[in-house]
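Only a portion of the chains appears, each positioned as in the full assembly.
Read from first to last, the chains carry the letters A, B, C and D; within each, the first residue is number 1.
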Amino acid sequence: MEISARNKMKGKVTSVSKGAVNAEVTIQLPGGDEIVSIVTNSSVEKLKIEVGKEAYAIVKASNVMLGVD
Amino acid sequence: MEISARNKMKGKVTSVSKGAVNAEVTIQLPGGDEIVSIVTNSSVEKLKIEVGKEAYAIVKASNVMLGVD
Amino acid sequence: MEISARNKMKGKVTSVSKGAVNAEVTIQLPGGDEIVSIVTNSSVEKLKIEVGKEAYAIVKASNVMLGVD
Amino acid sequence: MEISARNKMKGKVTSVSKGAVNAEVTIQLPGGDEIVSIVTNSSVEKLKIEVGKEAYAIVKASNVMLGVD
């Protein structure tokens, strides 16, 4: 499926930490930036997210804020 | 101010496109990835967002989804 | 790509209304419910969203609230 | 109270799974689609959400993405 979310960044999963309902997953981008995601445990299992695997961090543009120094 | 949002990625503004209420702003990360953000025009003005300026794309972890090929 | 968003509901596009930056798109589900989405105009074009076409409404579980009468 | 969220879909609660802070609640729509929601445990208690009860899944339009096959 192709989705409307404007931001899809490919990287490698570097950590998966599961709680009771949600899990915290970290993805490292090629440039070195790390992106942290909170998804449900069910999604981690459904997508077979594991450390070392390639995955995309996906963000809808309206959920991106801006900051300046 | 230091904020709780886990994802803050520094890059350079490559486009600003204003509508009546919202604006679409694109930031290019050092690794080449581009991040698109929708913020209000007021925010673009308040932060003086302009093409060529450095800025951060900021995303709360609960707004990051995952995808796999 | 397979994505983590838990909610993917297939329906038919019944309206597309474009603004300067964002567009409002309505999808009718087989059960009759209508779902309204705000996405960028670029996404409408990229996905070739048009009235009459089949499309999915996709929602991350953490963005679904509950209500009771 | 009447709220601005454009999407309100009525269904029946089919599962409630509580964690330490958040709970995962599934609602089945009349057409058969299931919608998964993550809300706080406090909200589950405040609204007396239970399996078999009728409830609405509520989503702000800006949180709905689109997908095409």
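Things to note:
As a convention for this text, a contact is a pair of C-beta atoms (placed from the backbone, for glycine too) under 8 Å apart; a residue touches a chain by one contact, two chains touch by 3 or more.
Here the structure is a predicted model, which is why all the values come from computation and not from measurement.
Count of copies in the whole complex in this file: 6, from one repeated sequence with 4 chains shown in place.
The criterion applied here is as follows: only the chains that are shown with their structure count from here on.
Just to note, of A-B and A-D, the chains joined by more C-beta pairs in contact are A-B. Averaged Cα coordinates give chain A a centre that lies 17 Å from the centre of chain B. Centre to centre, using the average C-alpha position, chain A and chain D are separated by 23 Å. With touch defined as above, residues shared between interfaces to two or more other chains in chain C number as follows: 1-6, 8, 37-40, 42-43, 47, 56, 58, 60-62. Touching chain A in their complex are the following residues of chain B: 5-9, 24-25, 27, 29-33, 35-39, 43-44, 47-49, 53-69. Contacts from chain A toward chain C in the complex involve residues 1-6, 8, 37-40, 42-44, 46-47, 56, 58, 61-62. Of all residues in chain C, those touching chain B in their complex are 1-5, 19-22, 40, 42, 60, 62.
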